[in-house]
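One structure, pasted below without further comment.
Selected chains from the complex are presented in situ; the others are not included.
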Amino acid sequence: MKGILAIFRRELVLAWAGGSGLFLPAAFFAGTIFLAPLGVGAEPGLLSRLAPGLIFVALCLASLTTLERIFQADLEVGALDQQRLSGLSMELITVVKVLAHWLVSGLPIALLTPVAAVFMRADTVTPMTILPVFLGSITIFLWGGVGASLTAGLRRSGPLVALLVLPLFVPVVIFGAEELNHILTGQTFGAGLTLLAANTLAALAISPFAMALALKLE
Amino acid sequence: MINRDSDGQMALKLRQLTAVRGYTLLFSGLDFDLAYGEFAALKGPNGAGKTTLLRMVAGLIAAESGEIEYSIPDEAPARGIYYLGHELGLRPNETPLSHLRDWADMHHQPRERILPAIDRLGLTSRREVPAWSLSAGQKKRVALARSLVVPCPIWLLDEPASSLDVGGQCLLCELMTEHLNSNGAILAALHDPMDLEPSRVLDVGAFAP
Amino acid sequence: MFSTFANPHRFMSLTRPLLPILTVVAAVMLAAGWIWAIGFVPDEKYQGPTVQIMYVHVPAAMVSLAAYSTMAISSLLYLILKHSLADVAAKSAAPIAAALSFICLVTGSLWGRPTWGTYWIWDARLTSMLFQLFLILGYMALRSAFQREQEAARAGAILCLVGAVNLPIIKFSVEWWNTLHQPAGFISLTGDSSLTAEFFWPLMFNLIGMMVLFGAFLIATMRSEVYKRQYEAKLARLNRSTS
């Protein structure tokens, strides 16, 4: 337990200081919120409708770009070997890595969603706005971790292998964006939220084993 | 199979090991025993499978067939194996100090050992610079310091002397001698002879098909 | 010419008396401009008292552009002449330029609320000003990521020069797009000003005061940077001779 906490703490520091910390979500956030209106024009109704889709696409990209590098970099320099020799289970190690990075680059996007919504002039912004993005971001990071570990284990750089997980993202994006849209337009939650939560649970249950297996592929 | 008792003096028993990489059979039917207190040299030409064998023994890759049996004393940390590979496990943006701290924490070892280890390996002035800016020999020394911070009974070393200067090679021999004296076991892949004479030699090339 | 002036020692001895003079001039100009603006200028016909913000906003906007130009020119000089004083100038101007951009943005959006009915709008001038602020913050972040001063200087100079493409866009955005923002006209090349004299002169005082204040700040930060580098060099020399 102390060992896994040590790994968690380290990954958190790495994620934070190693560049992805806050910058990445901030960058995607900025990309979403600043660049989109530049291209679309600043008409009120238009922007707020774009927001859910853009936020979820930003999440997918953030998860892939941050996670892809951690697994691959650790594998290349042999840091993963050392972690495996610590006797801790790979399932725990991988999921801890993903969660640390989610905490640093996924969660802030979720927390910033209401701000984004305000900027994009949504009708109603409640604290509930965070919920679908919160669930969606964990799920996307976990599935993204599976894609990243496959890339790393196969030593093929590049998004080719990450393409494999795109289908896993699709339900999250669809349900998540739909629910977010509901909330932003002042409607109540729909059935999508349950499906989203189910997807999150599935990701939590399956992805650790998938990631551990993928990294042992070598 | 891991045997958690040190009564049996054998540190490692390899039985009928077979290794395949890509589509090539590297070696097969490899049998070897390593006792505690013993230093065995692993020999063989480039590409014979020395690194592959060491990683198999460390449990980092699976053997095609055959068995590996350890017996590791109870008080050893985690899996009890110190592996020094071609890749040293250094993350480019972290410092020697932060690496050693992580390793100590990860294996529940006290952090007090870190500073003496750094001093002993001559890294005192470099302990807070990022690993990418270290020279090749300095990187190797950081990886060697790990053996002092996380004391493991079985050492698996892959060309440990490479990129060390004369002083560093002496230090390596010292560390290895101390380890053997405290009843540790060493299996090391070597191309050049070392000052420390190995008690046994395992030639991987002899098991090639 | 540049290299004789750019000798750090000469720079230090030249600016020692200059600094208090500039500070006093800036203080006097700004004080006069402000008293005039608040006390003696009538409220504007359409905007009422909010027009007072202009006396901060316009000088801050113009001087922030000047500050960024200073950074860009110094960077260019540094890349060509490799003289560290040019780098000192660029490095020192950055936080001042950032502060001025920030003031321009804040006063602009405070002014926007009563005049345009909104704090923020995605128009070209506003956006490009926002990104000038980001660019300067990026410049400072990039510099601080390097260990050695020379490397930081070179990387910073490259970024700053490349970022200078943004300058004309900020400057001329109001002419290229029809936006909400006031077009330039307060000081135009043809000489006729769209502002009446009662608005013009206090603004002029504030503008010149702000310009001089920028000069004073720049010189002060440059001096402390030169001191810091001299100290570090001395320290390094000491380290070498003792080890």
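Each chain carries a letter (A, B and C) given by its place in the written order, and its residues are counted from 1.
The rule is short, and it goes like this: a contact is a pair of C-beta atoms (placed from the backbone, for glycine too) under 8 Å apart; a residue touches a chain by one contact, two chains touch by 3 or more.
Worth saying up front: this structure is predicted, and the values here are computed from it rather than measured.
Chain composition of the whole complex (per this structure file, using the shown labels): A x2, B x2, C x1.
In this text, only the chains that are shown with their structure count from here on.
The central chain here, found by comparing per-chain C-alpha centres with the mean of all protein C-alpha atoms, is A. Centre-to-centre spacing of chain B and chain C amounts to 58 Å, using the average Cα coordinate of each chain. Once the centre of each chain is set as its mean CA position, chain A and chain B turn out to be 37 Å apart.
Across the assembly, chain C contributes no residue in contact with two or more other chains. Within chain B, no positions touching two or more other chains are listed. The residues of chain B lying in touch with chain A in their complex are 55, 58-62, 78-79, 81, 83, 85-94, 102-103, 105-108, 146. Across the interface of their complex, chain B is touched by residues 2-3, 5-7, 9-10, 14, 17-18, 73-74, 76-79, 81-88, 216, 218 of chain A.
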